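The next block holds one structure in the form of structure tokens; read it before the comments.
Omission of a single protein chain aside, the complex is shown with its protein chains in their original locations.
This part shows chain A:
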Amino acid sequence: MRSPVTGVLWLYGLLLATTISEVCGDTKPNFMSVRKNVTKEYKSEREIPKEKYFHESDFGHHYDGRYANASLPDTEVISYLSDLIQTYFTTMNAIGGETWIMHGTLLAWWWNQKLFPWDDDLDVQISEPTIHFLAEYYNMTEHHFDLPNVDGGRTYMLEVNPNYIVKSERDTLNKIDARWIDMSSGLFIDITAVRKDEAKRLNGRPEALMCKDKHSYDESDIFPLRDSFFEGVPVKIPYAYTYILEEEYGPRALTRTNFYGYIFNEQTKIWESATRRSKRSL
């Protein structure tokens, strides 16, 4: 097995060498080099859009129908998702986008820093300056990765929902602000921006943050972010991760060792299929 760190460096090197230069010519806008333009108060568009921007395919909730006609075989999904999250974080680390894992993905990280074998939903969040930065410099960019064990590699697209300028929770059709899409399979990561909640801030919660998917946080729950690893790549974790998980899923989500037919092996720290396990014991 290759060590995670080598893997990361390898991906990182590839990214620098191949992807960015292809996409953006010779210049590589880094968040740090343009941050003077993006760190400001962000006004919200008042009008609520009537159309949904990102659609799910009719064959699977977590596939983008523009890039695939059918879902992947169950046995292959996890390795595709793993590549998806690795390439996303490698790209964001390289361009300096502030992003961290959240929701089910954070819970999976909490258990063993790996994906849940039963969950094809990946969730990450980004900061408000980062969504503006991505929209202005990286929207619709394609990023090619030569992946180990994948012939010809894969290309990923970063697509920003143009309704990201609408901050209101009432925009229920456009809760997702951006997607990182595997163009070979249609699988994608949902990216939601976390913004200052001006209304709550005026009502005595000076740290209030909000997302369009109606999750709300305090600044000190998420920041400062922690450095950790997920699927072998460096990722950021919200500051009060245990508290956030407990609030979202309840304390039992942190102790239950059987979910959806999988049992957590406390020795190997791996989620094992309960059916396979019982067969073996027979």
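We take it that a contact is a pair of C-beta atoms (placed from the backbone, for glycine too) under 8 Å apart; a residue touches a chain by one contact, two chains touch by 3 or more; residues count from 1.
Please note the rule applied: contacts and distances are computed from a predicted model.
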{"item": "Missing subunit (named according to UniProt) among the choices \"Calcineurin-like phosphoesterase domain-containing protein\", \"tRNA (guanine-N(7)-)-methyltransferase non-catalytic subunit\", \"Replication factor C subunit 3\" or \"Vacuolar protein sorting-associated protein 35\"", "value": "\"Calcineurin-like phosphoesterase domain-containing protein\""}
{"item": "Listed residues A:Ser57, A:Ser79 or A:Ser228, member touching the removed chain", "value": "A:Ser228"}
{"item": "Among A:Asp58, A:Asp151 or A:Glu266, residue touching the chain not depicted", "value": "A:Glu266"}
{"item": "Hidden partner interface residues of chain A, rising order", "value": "32, 35, 39-41, 109-113, 206-207, 219-220, 224-229, 237, 239-243, 246, 251-252, 254-257, 264, 266, 269"}
